[in-house]
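Would you mind keeping the following structure in view while I ask a few things?
With one protein chain held back, the other chains of the complex are shown just where they sit.
Right, chain A next:
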Amino acid sequence: MLKIHNLHVDVGGTPIIKGLTLEVPAGEVHAIMGPNGAGKSTLSYALTGRDGYEVTQGTATLNGEDLVSLAPEERAAKGLFLSFQYPLEIPGVPTLTFLRTALNAQRKARGEGEVSVPDFMKLSRDVAKKLGVTQDMLKRPLNVGFSGGEKKRMEIYQMALLDPRFMILDETDSGLDIDALKVVSEGVNALRGPDKAMLVITHYQRLLDHIKPDRVHVLAGGRIVDSGGPDLALALEKGGYDRYKDAA
């Protein structure tokens, strides 16, 4: 599924990711943990192609296809989805208009037909019901006036609707209370599948109680410095990241 080899990423001329190698096979959920400033968000932006995150060396492929040379929207059409740490408010653009435009743009890029308005409305209602997203939220401009928790729920709603193959969840737990965390995690777990994979970026073990990872990686100083099973997250929760200072 996702293969990253010796990836180097500069932001504003400063190297942030320095030789990162990682493989997430189909059907698996991998967690990336690490201290502040380790390059976790940089990795998610570099993979999705944000301007200013320059890949200077190495490769990143999704199902064997190079990602680095593609525009952000082309990567999205290949099935790459980023749940943002800080979802943007887009005033004036109704949520459903935005999502229908996005879904049809992706389908068009893949050579699939457009989803009709009635089909889309049905799909959007079905998904909304599962995630506790209200019709009122869908009628509003995208994320405008939403609480932090509502924005995160909306990210997962978008993810469910767009049905991507590879999902990156960047600190999806931040801003969520316990109840919301449960709803969101259930939504995420429902999207797991044998032909899909996820990269869950988080500071804390708490999210991983709900979204159980197959592998846990520690990112420090721009590289993966440790990898292990779910137990590694528990060990990190107890011991912190201090022991990786030298490794970084």
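Here, a contact is a pair of C-beta atoms (placed from the backbone, for glycine too) under 8 Å apart; a residue touches a chain by one contact, two chains touch by 3 or more; residues count from 1.
We take it that contacts and distances are computed from a predicted model.
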If you had to name the missing chain as UniProt does, which of "Protoheme IX farnesyltransferase", "Nitrogen fixation protein NifT", "FtsW/RodA/SpoVE family cell cycle protein" or "FeS cluster assembly protein SufD" would it be? "FeS cluster assembly protein SufD"
Touching the absent chain when the full complex is considered, from A:141, A:175 or A:230: A:141
In the complete assembly, which of A:50, A:140 or A:165 touches the absent chain? A:50
If I consider the whole complex, including the chain that's not displayed, which of A:106, A:124 or A:185 touches that chain? A:106
What chain A residues would touch the chain not displayed? 48-51, 71-73, 75-77, 81-82, 84, 87-88, 90-93, 98-99, 101-103, 105-106, 109, 141, 158, 162
